[in-house]
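With one protein chain withheld, the remaining protein chains of the complex are depicted in position.
The chains carry the letters A and B, assigned in the order they are written, with residues numbered from 1 in each.
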Amino acid sequence: MTETSFAQFLPALPEIYLVGAICALLMFDVFFGLKKPTRTASVALLLLLGGAVATLISADFGHRQVLFSGMYIADDLATLLKLASFLFVAIALFYSGEFLGRRKLQQGEYYVLVFTALLGVLVLTSAGSLLMVYIGVELLSLSLYALVAFDRENGVAAEAAMKYFVLGAIASGIMLYGMSLLYGLSGTLSLAGLATAFSGPNSLGLILGLAFLVVAVAFKFGAVPFHMWVPDVYQGAPTSVSLLVASVPKIASFAVAYRLLAEGLGEVSGTWTQMLSVLAVLSLLFGNLIAIAQTNLRRMLAYSAISNVGFILLGFVTGTGDGYEAALYFTLVYVMVVLGTFGAILLASREGFEADEIADYKGLSSRDPSLAFMVAVLMFSTAGIPPFVGFWAKLRIIESLVNVGHLWLSIIAVVMSVIGAFYYLRIVWVMYFDPPGDLPRGQPRLALRFVLGLNAAAALGLGLFPDVLLNVCQTVLHRG
Amino acid sequence: MDFAALWNSLPDYAHSGVFIVAVTLVLVVSVAMLTLWERKLIGWMQLRRGPNRVAIFGLLPGLGQPFADVIKLLIKEVLVPAQSSKFLFRIAPAITLVPAFATWAVMPLAPGFSIANVDAGLLYVLALTSVGVYGVILAGWASNSKYAFLGAMRSAAQIVAYEIAMGFALVGVIMASGSLNLGTIVEKQHGAFLAWNWFWLFPLFIVYFISAVAETNRAPFDVAEGESEIVAGFHVEYSGIAFALFFLAEYANMILVSALISVFFMGGWLSPLDGIVAADSALFQIPLLGTLLNNGLHWLVAKTFFFLCVIIWLRATFPRYRYDQIMRLGWKVLIPVTIIWIAVEGLMVYFKIGPWSA
Partner (left out) sequence: MLVQILFYAFATVLMGSALGVILSRNPVHSALYLVLAFFTSAALWLLIEAEFLAIVLVLVYVGAVMVLFLFVVMMLDINVEEVRKGFTRHAWLGWLTVLALVAEIVGVVAVKQLGIDVTKAAVPVAADHSNTAELGKVLYTTYVYPFELAAVVLLVAIVAAIVLTMRKRQGLKLQDVGAQVATRREDRVRLVKMQAERRE
């Protein structure tokens, strides 16, 4: 047996660090946080920054390293996604601090569960084996189930958590079943092994196993027809949890789809692109059409999420590096914008006023002009209106579709994003052209307002200079 | 009549069969004597005489007491409650009893000898001792009586809680000996008194001892019976020989855990002189004394007897724990202590401190 040293585990530093941080946070909360929960919140933020630093320290740019007998992949994509996850989770926690304090949810366990969810995301971004995909998915989903139910007095949240849990458990079972089929056919769990095992002609077993896997991935993404949990969770969970569910797990879903389908089963992309195209079209159709009918902003954002997932899937439908790159770009942009949107809900809300009905935003421009402006920027971006960043994201997806000749899919995508623009712009209309009535005025909360402002500015700035992030995406997928 | 030749000609399973019968018989007799010893010892501690009426052949007064008890219980009627689950009610005492005896199969009785030399012996022990609780639960449930049911539920929660602490304590033992084989565990403690596991694993030793007492439902953890609260707990509906089986199981379990503590932490059959005096020294050549001082079964018996006395002593001294206190002790004290000590032990192994320096 060869001598092992700790240095050889350095590429896995982010995960190792995070596990240590989870334990440290638990202990800190018991000894110092019980009396003053805000302390735990601050420590959690600091730990997240430390995680970003750890990711940078351990990163070996431009190289791909494989650890733990092929179960861990450290490459540029993983580094980028990990950095993004640390950053986005930190922003999410920052946005939700005040809300949690107000709702008496600010317990140390909340942060611990957020950290374990983040650990799940990190594991998925580096997954090199079916085993790791499964464990990562379980870590992420278990933490999210608990977070959705975190507000125990709230019956709606409990109902949402129950639906999420039952459906999620079924999805996990389906995923395991698909994995077992693939394992039975190839005799290996490693994704690299799968790539070599399935380079030949397709067998029925492969298609069957693949179908199960695609269903599971679609569930985690929340794509139609496996979207049933999305609206209930977005609406029922505490707003801070909706924020979390809506943002970082999308990065994980992208990572799963990329590692599993593009890297592991890339040779047989013909089989799964067909399945994904059906899912994508359905998601675009249902997500956008049903979103129009919503009166609750969070529920509307849920359907918007479904339609946006449709876009991400379209990137995978191309089955080319070009498309994956577009999907990565879209995912990052979407997560950033959706963070801002939920941050705005949190900023607008106060004791006894959740600000999650669309009617709650009537005349926001006169009550809180700066917030109204930020929401408008974010809505324009999600709607895909130039020069905001959402436009470039959608454009890249459609471009990549046209490049491989999926004309019909790109037409559907364009039509659907035009329809989708309607309900985003309705929010802007409500904010600027409806009378405020006796709705409350905005509150200062300067720190939150400042970060939200940065978030909105990023949506605009990255839109004015789209090449910055695009180049990063290109580089990490080795197409620079 | 060459006895040795005849013995050697027998097949393996016959050897095992003979040993099994022998161990079982010795255990049953020990249980009988242990009940007497407990009453005597507690009597002396409480300035009484204990049982002193039934004598055999005019020997020690009270020596016949266990036999009198057994005969009394044997000729009493076994009452089966009308609304009870009959089959489970009858089988429950046996389920309690079997693990207490079956575990002896892997017990290292003498140097290089156990009835079955199983590699995963320690896991076997853990698995069997955890099965014993079924007898209690089933007895409580099958009786269809509230008191019995309460006793069963208490017992179930308690045993699950203390099993964790017990398992963790044994993790420390496994780390110290690097084996799950009970024979190897004893041999690895080779050396004098201080080389036995109890010294370096002192917190684990204490935790294991406490959990072992709790696992046998003995005072001060006997809430499953709790005479003053729930009459007699899980066996309140039992009478006659069925009750006697529960009684037998409790004392057999006591002997078992005492022997296990001796094996895990006190060097089993190792003599305290082992490692101080060379194995081929002249001291061990002295006819009777040499055998006594050398390693052997009698040291295991002596150590087991010592722990039995301590367990009885506990019963004579401590009042019964309240239920929430039992749970608190198990979850919040014993388990953290074991986890911390496992970490400390890991560091000692890594940095080669103490017995791991070699």
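Heads up, the rule we're going with is that a residue touches a chain if its C-beta (ideal position, glycine included) is under 8 Å from a C-beta of that chain, and two chains touch if they have at least 3 such contacts.
Everything quoted here is computed from the prediction, not taken from an experiment.
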| item | value |
| --- | --- |
| From A:Tyr17, A:Tyr95 or A:Tyr145, residue that would touch the chain that is not displayed | A:Tyr145 |
| Residue, one of B:Leu74, B:Ala127 or B:Leu292, that touches the chain absent here | B:Ala127 |
| Hidden partner chain, touching residue among A:Thr55, A:Ser96, A:Thr116 or A:Thr331 | A:Thr116 |
| Residue of B:Met153, B:Ile241, B:Val277 or B:Leu297 touching the missing chain in the full complex | B:Met153 |
| Residues belonging to subunit A that touch the chain removed from view | 1, 12, 15, 19, 22, 26, 67-69, 71-72, 107, 109, 112-113, 116, 119, 123, 129, 131-132, 135-136, 138-139, 142-143, 145-146, 149-150, 152, 187 |
| Interface residues of subunit B (partner: the chain not displayed) | 88, 118-120, 123-124, 126-127, 130-131, 133-134, 137-138, 141, 149, 152-153, 156-157, 159-160, 163, 180, 324-325, 328 |
